[in-house]
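One protein chain omitted, others in place.
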Amino acid sequence: MEHANLQVVGHAAEELGRLAVHHVSYLWLIPLFPLVGAAINALVGWKLQRMFGKKIVHRIAVTAMLAAFAVALRAFWQILHLPAEERFLQDTLWNVLTAGRVTVDLAFALDPLSMMMTLVVTGIGTLIHVFSIGYMADEPAYWRFFSYLNLFIFAMLLLVMGDNFAVMFFGWEGVGLASYLLIAFWYTDPEKAKAGMKAFVANRFGDFGFIAGLLLLFWALGGAWTPRDGGLLRNTDYQPAAELNAVAPAATAAEADALAPRVEGVKVGPTLNFRELRDQVVIEATGVKERLVHTHIWGVSILALIGILLFVGAMGKSAQLPLYVWLPDAMAGPTPVSALIHAATMVTAGVYMVARLNFLFALSPSAMGWVALIGAATAIFAASIGFFQYDIKKVLAYSTVSQLGFMFIGVGVGAYWAGTYHLLTHAFFKATLFLGSGSVILGCHHEQDMRKMGGLKKYMPITRWTYLLACIAIAGFPVMNGFYSKDEILFKAFTSRHLELFGVATPWLGPAIFVIGIVAATGTAFYMYRSYYMTFTGEYRGNSGHHDEHNVDPHAAVAAKSSALSHSVHADDGAAHAFGATSHAPAHGALADTPVHAAAVHAHGAHGHDAGHATAHDDDAAHGHGHHGGTPHESPWTMTLVLVLLAAGSFLTLFLGIPTLWSHAAPALEHWLEPALPAVEVASWRFHEVPHALEWMFQGIGVLAATVGWVAARALYKDGKSEVPARLKARFEGAWTVVYNKYYVDELYAFAVLRPAVSFARALSRFDGTVIDGLVNFVGAVGRTLGRLDAAIDKYLVDGLVNAVAQATWGIGRQMRHVQTGRIQTYLYGALGGALVVVLLNFLIS
Amino acid sequence: MISLTHFLVVGALLFTLGLVTVATRRNAVGILMGVELILNGANVNFVAFNHYVTGGVTGQVFALFVIVLAAAEAAVGLAIVLSIFQTFKTIDVRHADLMRE
Partner (left out) sequence: MRSNAGKLVAWGVAVALVAAFAAYMTTQVIRPAAEASPLPTPGALTLPDIVFYVLAALTVAGAAGVALSRNILYSALGLLTALLGAGGLYVFLSADFVAITQLLIYIGGVLVLVLFAVMLTSRITDVKVSNASFGPFGGVLLFVAVAPVLLAVALLTPWAAREPGPLAPTTAAIGNAFLTRWLLPFEVASMVLLATLIGAVVIARKELKAD
């Protein structure tokens, strides 16, 4: 029996060594270029745009991206020519802080994993920048948009390339900020601003977990490393506690480095540096692994706790249950943003982080079990919501959540390369899909409701074909890349027997996740093809009865309903509503380019977006496509070119993941990532071995699932002719409503989280109003009474005394003035008399 | 032989007579004369003590200061007397009692 999936076994026998580091000095350029681009556009963009037009703005931004991409390619070229074990580029700029033996540098590092991510971020980022040129052509705050985009890329590059947790966390928060800015880009619309806030707050929940996990890890590595507990450490000569007491704290990074305790030449102890962390965990001789594995806190394995807390951070950033709610709302942002942030890059940060720390997660089957379980649950849950959404971007958003779930299944079961591979393939096909939807939305005059589309294949052929290819990819047909990553993930899930939950071995969890995954994959195929057929086949359904229908639009109904419950809850519906409500009355074509048009748009109770369009119309006559015309149209070449490139990428990346089963060699990406993913070598578990026949069967199952989904969608939605969907909807009205309203999760959150929070706030307010104010008022009243008392004392006692003294003085003076005769001799007699008395006394006494 | 006591007796008599003058005169100028007598009595004492007890010139210097101040006092006092006279048309000190009560 061949062990095709166990290529790594051979390596495991070898002792893993330290990472060889190649110091280079140009990595900092990669994040620098976007930062400079962002800074230029942010500071003087508005002026440049006014002086030279919008071209200068996007040229700056795209040039920055191209430069970053070029440097990234240079790094890739260098890394490619290094031996596999030495593929680690590092570039330390300067020391940020040194505390004790811990140093934090502003440093960038590229290993195969971050190299791949960097290429994805800069490459796809560049394409999306180019796409935005066409998509945002009518935006007055063009410079702001591109500034944000560059800022986002900068932050994402920090996240990906950071050599330590500090830089990564800076990027982690930076993408959160950029995401907030971009989601709320049209901030004049309260719904969109709310969506931005929602994303920010949901991410805060996650970040809390991330930080907590980080601190816990730091704590676990620190402390007294004495070998007292039955020899947890083999190297008894290591006594850092005594060392700490004996040696003064380091002042510089070099000193700190020299101070750091070493076992077998490897730095151990608390660190923020990924490489140092990796070395001390991976190299068995340090004993750090044993210690971590055997450390428990409150009876829970500390590794599991660290893993789960870090995964909470990933949940927020990568939109997993239960923190996924912000991602669908994030569709309020411009579509390129949705593509860039909420499909291709930022949301993969969680997956990247788990893959980055694979050697930690691999040590804790419990954490892995939770990651995989949450991923699977998210995959099926989000897929099911995607079934009945009408907003094309919403479909894609839930699809993204679902696909992220797949990625977490991958990294959760230990197939780190597979999860990462899915991240890569997803970046391509989901970017294609999102940008395709952007193209459709632009072509249909900012209409997002698929029921108002249809038949677009004859208007926008390029968009249609690229969208179809991406659908094939995501559905999982072997001709595109999605199949290879998804199949690998599900296969690895099935063959994993090592997952645990609550420290209890659950060998059934892997196969169970496989089943869930297959169902989710079927669903994925179904709703993606559904969106394709609804959008591109049949007759064009736009341009008619638009406004009449609008009021019975379920969106509106849901929006109204949820707004009664909570403000923040209906942010997503409201956002869609906002898009749906954009005024595309037939009159638009006739009235275009006249002031009346602008007035009409405003009169429709329009939002920032509409207003933006109206003004853009007025001051930017140079936009190349009159998309206010009545019929859909293909997008400008900058957009279609990007679509074609991305679709091509979706195809080409399949060659990175040709399974061993076919080629009898490890997939290219697995081989590439292997140095960065020592997880399997670290861990004690191995994937279960299965016969080849079973592998073929699983691949067949995967294709079958995709086919089922496709056929069902084709039957129900092709050309919009079938009556079945409507009948099904009528038949299962209740279930449909529940799913359509996303299982009322937002409402649940409103009920379970927001309402208690608001009630609590109200209670606090009441407490403040009654008790605190009462106390304050009481104190005030006491003070006033005391004041009155004091005034009375002052008036009657003190004043009386003073007056008495004054009157006494006056009275005495009145009597005494008789003495003042005005005769000088009288005074003389007085003085002499006194002198006489004194003399007399003097003699008497002496 | 003339001793210190002789001079002290003269000084004491001068002082006492000056005091009596000051005490009994109604005429402001007369009062001033009494003051001069008192100062002279003091001066005699100063110079006598200087001569018989301390030696040197300190006592004489004091006597000179007293003379200087006496001259000044006389000048100011007589100016005041003139002023009083112009105000009250008399220099009887009993009448210069505007400040009384």
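We just call them A and B in the order they show up, numbering each chain from 1.
One rule holds for everything that comes next: contacts are C-beta pairs under 8 Å (C-beta built on N, C-alpha and C of every residue); 3 or more make two chains touch, one makes a residue touch a chain.
Computed from a predicted model, the values in this text were never measured in an experiment.
Those residues of chain A that touch the chain absent from the view are 818, 825, 829, 832-833, 836-837, 839-840, 843.
Annotation for chain B: contacts to the undisplayed chain at residues 1-21, 23-30, 32-34, 36-37, 40, 43-44, 47-48, 50-53, 55-58, 60-61, 63-65, 67-72, 74-76, 78-83, 85-87, 90-92.
Convention: only the chains that are shown with their structure count from here on.
Against chain B, the residues of chain A that register as touching in their complex are 817, 820-825, 828-829, 832. Taken in their complex, chain B has these residues touching chain A: 19, 22-24, 31, 93-94, 96-101.
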